[in-house]
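Every protein chain except one is present and positioned as in the full complex.
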Amino acid sequence: MVIVLVLQILFVTLLSCLVGLFLIGLSRKMTARIHWRYGPPLSQPFIDIVKWFSQTAVSHGKLFDAGMIFSLTGSVVVVLFLPFGGICPLRGSGGLLVILYLMLIAPLGIALSAGEAANPYASIGVSRKLQLAFGYELSLLMILLSLMTYYRTVSIVDIVEAQIQSGWSLVQLPLVVSGLAYLLIMPAIMGIRPFEMIQAPQEISSGPMAEYGGKFLAFATLQHALNIYIGLSLFVNLFLGGGSNAGYFLIKLLLAFMVFQVIHAVWPRFRIEQAVRCLWRWPALLAFIGLIIVWVTTS
Amino acid sequence: MKLEILLAVVFGGSLLTYLLGKISKRARDILAILVLLAATAGIASLYGRSSTAILCTGFLDFPLVLRIHPFAWIFALTIAVVGLCAVIFSWHYIRKKGRTDFFYFMMLLVISSMIGIVLSGDFLSFYIFWEIMSWSTFLLISYNREEAIAAGMKYIVMSVAGSLVMLVGMISLYTQTGTLVFEGITRNLNSASSGYLQFILILFFVAFGIKNAIWPLHVWLPPAHSEAPSPFSSVLSGILIKIGTFGFILLIYGIVQVQVFVNLGHALFNVRNLLLLLGAVTILLPTFIALLQDDAKRLLAWSTVAQAGYMILGIAYGTSESLSGGTLHFFNHALFKSLLFMVVGAVEFRTNGVRDLNSLGGLIKKMPVTFAAGLIGVCGLIGVPLTNGFVSKWLIYHTLIVNHSPFLAFVALLGTWGTILYSYKLIHHIFLGQLPRKYEQLNAAPVSMKVPMIFLSLAVVVFGVLPGLPLHVINLSEIGFGMEPLAINMWGVVTGSGTIQMLNIATALTLGGIVLWLFFRMGRKNTRADQLDNYAAGAPVPADRYQYSVKFYDPLTSMIAPYLKDTADNFYSALARGIRNVGNGIRRIYTGDVGNYVMYIILFLAILIFIQLYWKVW
Amino acid sequence: MDRNNIGKWFKSPGNMGQKYSLHALYFCTGCGIIEIPPTITTRWDAERFGVIPVATPRQANLFLITGYVSVKTLRYIIRSYEQMPEPKYTVGFGSCPINGGMYWDSYNTIKHLDKYIPVDGWIAGCMPRPEAVFVAVTHLWTLIDKGMATGYLKYREHYTKYRRNQEKVLGKLEWPPLFSIEEENEKSREKVAV
Amino acid sequence: MNFLSEYTYYIGAFSLIIIGLYIILVKKNLMKVIIGFSIFDTGIYLFLIAVGYLREGTAPVFSKPGLDAGKMVDPVPQALVLTAIVIGVAVLALAVILAIKIYAHYGTLNLRKIKEQRW
Partner (left out) sequence: MVNPVLFIVVPLGLAFAIPLLKYISKKIIRFVPALAFLFNLIFALRLIPVVMDHQVHVQIGGFIPPLGINLVAGPVGMLFVVLIALVGFLVSIYAFHPIKEKDEDRYHILYMLQLTGATGVVLTGDIFNLFVFFEILCLASYSLVAYLGNRAGIESAVKYLIQGSLGSGLILIGIGLLYGQFGTLNMADIAGRIHSVQSISVYVPLVLFITGFGVEAALFPLNAWLPDAHSSAPSTISAVLSGIAIEVGLYAVLRVVFTLFGITHMMGLFLLLGVLTLLIGELCAFSQDNIKRMLAFSSIGQIGLLVFAFSLASTLGIAGGFFQLISHTLGKALLFLAAGYMIAHTGSMEIASFQGMGKRMPFTSLAFTIGAFSMVGLPPFMGFPGKFMILKAALHDGQMLTLILLVFILIATVIEGAYFFRVVQVLYFAGEDLPDRERAPVAFSRFVPMFLFTGLIIVLGIYPSLITDLLDASALELLDRPDFIKSIIP
């Protein structure tokens, strides 16, 4: 039993890292093809990771290291709470609310680490990250609440199972508005364009990452990869019915990702206040309507 | 320990401390700590006990009754422990200031009267201790002079107003039921009409709401918390405002039974919904106002207001899970908020009173223990898993979601995200970023400050991993209120619709952290860089001019700031001005001209006679 | 390209990683920067070689000095170079960093960049075309393969000399030395060139 | 006319009281106000006397046999008036002394100008 659990954990963690990195590579490739370029190989993120690990790195203090580890730990643990096509290692430990809270750890860790770096670009980046998070959380919370209210549970596994019984949430009438809202905030959750102002290399020298080199950058990239995976996985699990097995789940993940990738490739960046305003206007409105619909229909 | 002896120890101890201070300062400090240690031990020894004792048989023909039960026990213990930490913290902190005997006396008096409040078994002794707490708090808030005077004024005026309203409610209960002892009131209140009950509840809600800083009644809190001396701020924020929470629980669950409370009045417009609405507003507005603050203690003060909203939400919702959440949040908030005020106090102490976030920075290098404590406190405040704030907030959210109140849950969750923003601002501005040159010679916090901070940080983490410990006591008190207790174990809570299991989360996070740390060690060893060895577009970093924390969330705050006027505060200020103007106008009737005065006398006579002629009153 | 040679990856992951993931810091000192946008965008697409621009020296391992180096910019170049993590490679782009180029007699221009920081490769020309960059990159690959792109080691070894040269031009530097400085170092300076 | 002759003293008394009150109310000069008080008091004394007065009554002393107690003037009001006059004189004296002091301090007796103590 324990061995199965350990195996599950290892499998999910590694696979999600791989998937995340693969998605980053895919993203670069897709962007290049849309730009009429040849583009890097799909393995480029892995090459980068290997390179970073072979480099020296400069640390600004204990918290600079610890924050980074803390951040990646947070992301890895979130992954353990998400069903991966029927596999969910920590299913009985708190459900969506715990996931929401664990999702805090990653940005908090990076923020602490970047703060210790004492670099103004990093601070600006962190500030933007927190503000952007605040922007999309408004909608995300309402969306998740409408789901939890609809299914009367806080457990994500239960929600997935309920969808297997009754079909995808996205196509069920009370939840479709929420689903649309989720689609709108998805790029912000994954940190891709048009909500890429956190890093904005041309503007604030890649923001929180400004002082990261070597293995720190490797960790940050892994964290970013996991972040993309988590955002997509939440969407797939909550609205696209999860997956009965890992393969099916991954296909859904991939398809969902490619939709957003197209947007990423062609869109410019918002300024932070434009982004927040945009996020607070349309997705929030939709999510609010969705929540009201769910509340009315279920009470 | 007998309850009377306990009270005698704390009250007598506080007086003795004052007198001893005239002889020896050091002995006074030790005595103060010993008194609270004795109180802590005494309260701890009362665990699980339920008993009553008569303090005095006839005060205006009312008996003064003391009683202990699990619910009072957890409050009393928290008060004693946080009070103890604050007093230890004062050891160095207060040394620089004048009037130290007075400070210790009032500090112990506040703590003693709070213990008195939670142990009181009837409304009269409750009120007496309540008022002693009010005025001693007033004196302590004003202790720092200058701006503190206005803060103290705001506090005491609101406090007096609140307690008068409570007095009216209490006497009204007496006329209705013929007794002031809690059990007697509960017994005799069954026959009361629902309109009367709502009237009473609203009266008491005003009184408790002022102490607990519910939204339109919160205005005293931010200035008071920020201007009080820091050890007292931690008492103020950690436990004093929770006395309001205590009152709420006592009233709703102990006196008016919760079944009665939930079903009271109109389906939509009733006191419960009013309280829930105010709780939601209390979470939402102060959270965002805290974002705008640049004063560390004021930021924490607004955060306290916001957190009080969670407790109100939990208490007013009226399920056993929500009550557990609210009470647990009280307990947790007492720990982490007093911890945070101590952290800010330590920084303030070392930097000679700098609280302005924009002029601090980089202190992690100088005060690492303080930083760690601050980080843990902030994590608790946000509710990062493995710290105690998480479980209590989870309970509140869960009960709101499962019982079909998504909008309240939304407000509560959104408040948490606002909390992240201002918490990070606090930590970042004080401890992270560039260390200004003037602070390069800064010392770490003295031991007397580190000890309580470390203790409280440990408590925050321990109760975060083992929420079963406080929840067990809360369950006992819920049984005392005649409610269904929660299904708990040492590591978490089991409900039909979602479980929380801190064991798994803790293991996952710890193991994950260790594995990733090992993985991190696999990479090439890194070198340490100075804060000036930093990327600045290739240029060398100009020392002391590389500050960047001003207007940290400006894009966001400039958007929301116009909607965040503290209208309640403006209203009260206008009211005070209005009363002053009316007073100034009215006293013009004393013109100084004796002819007018004679005219008043004759007019009075004439009016009295006119009354008789017109209405025939005789 | 031996990018897909698994065996080699296992034999020397460090070298392979450095080769195929050259994250470049373009130092826009002069006119040379005009050739960089076509290099990294659609027309020539440097990304297929794994070369992408990055924002800060902390993330870079390839330093491209694109154009003449004035005394003023030298300070920034040194600072950025010292902040890059090791191993790091420097490539001088155009004639000016090599010998001053058309500014050979300017009082204000650095004539020989390799006096101040080690340079692993030069791209001659005024201007060199983007293809020349790729030539330099592939050349750098071979150097890395052979273990000859060791400018950063030289910098470490002869830091005293470099620092003296730098201070001769720039005066006292604001930042502390990166490595320890020997008091008396009579070793003759070695030419470091491709 | 019967009415007038019946109530002459009362009419006189209340006239004096009203006049006194009028002076106290209207006059600015402190001395005049004191005089007004004097008149006011006199009115009251007259009123008290009138209360006890009996037309064609005798002194309330049984000086010779055969006097009807019912025909005697009531002695109590007279005693009251005596006391009241004593008190009145004391007040009057105090008032005058104070008036002197006022004049020493303010140089005026105009009550409309002595307004330092107000609101």
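Every chain is named by a letter (A, B, C and D) in the order it is written, and numbering of its residues begins at 1.
In the analysis below, contacts are C-beta pairs under 8 Å (C-beta built on N, C-alpha and C of every residue); 3 or more make two chains touch, one makes a residue touch a chain.
Fair warning: this is a prediction, and the values are worked out from it, not measured in the lab.
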Contact list for the unshown chain, restricted to visible chains: B, D
Hidden partner chain, touching residue among B:Val165, B:Met502 or B:Leu516: B:Val165
Touching residues (missing chain, whole complex) on chain B: 58-61, 97-99, 127-128, 131-132, 134-135, 138-139, 142-145, 148-149, 152-153, 156-157, 160-161, 164-165, 167-168, 171-172, 174-175, 576, 579-580, 582-584, 586-587, 589-590, 594, 596-598, 600-601, 603-605, 608-609, 611-612, 616-618
Positions on chain D where the hidden chain makes contact: 17, 24, 30, 33, 37, 40-41, 44, 47-48, 51-52, 74, 76-77, 80, 83-84, 87, 90-91, 94-95, 98-99, 101-102, 105-106, 114, 116-119
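Please note the rule applied: only the chains that are shown with their structure count from here on.
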Whole-Å gap separating chain A and chain B, where each centre is the average of the chain's CA atoms: 36
Separation of mean Cα positions, chain D and chain C [Å, integer]: 118
Inter-centroid spacing, chain D versus chain B (mean Cα positions, whole Å): 69
Chain B, residues touching no fewer than two other chains: 533, 535, 537
Junction residues of chain C - those touching two or more other chains: 56, 58, 83
Interface residues, chain C side, partner chain A - complex: 3, 9, 13-14, 16-18, 20-21, 23, 41-42, 45, 47-48, 50, 52-56, 58-59, 61, 83-87
Parts of chain B lying in touch with chain C, wherever the complex brings them together: 530, 532-533, 535, 537-540
Contact footprint of chain B on chain D as seen in their complex: 21, 24-26, 28, 33, 111-112, 114-119
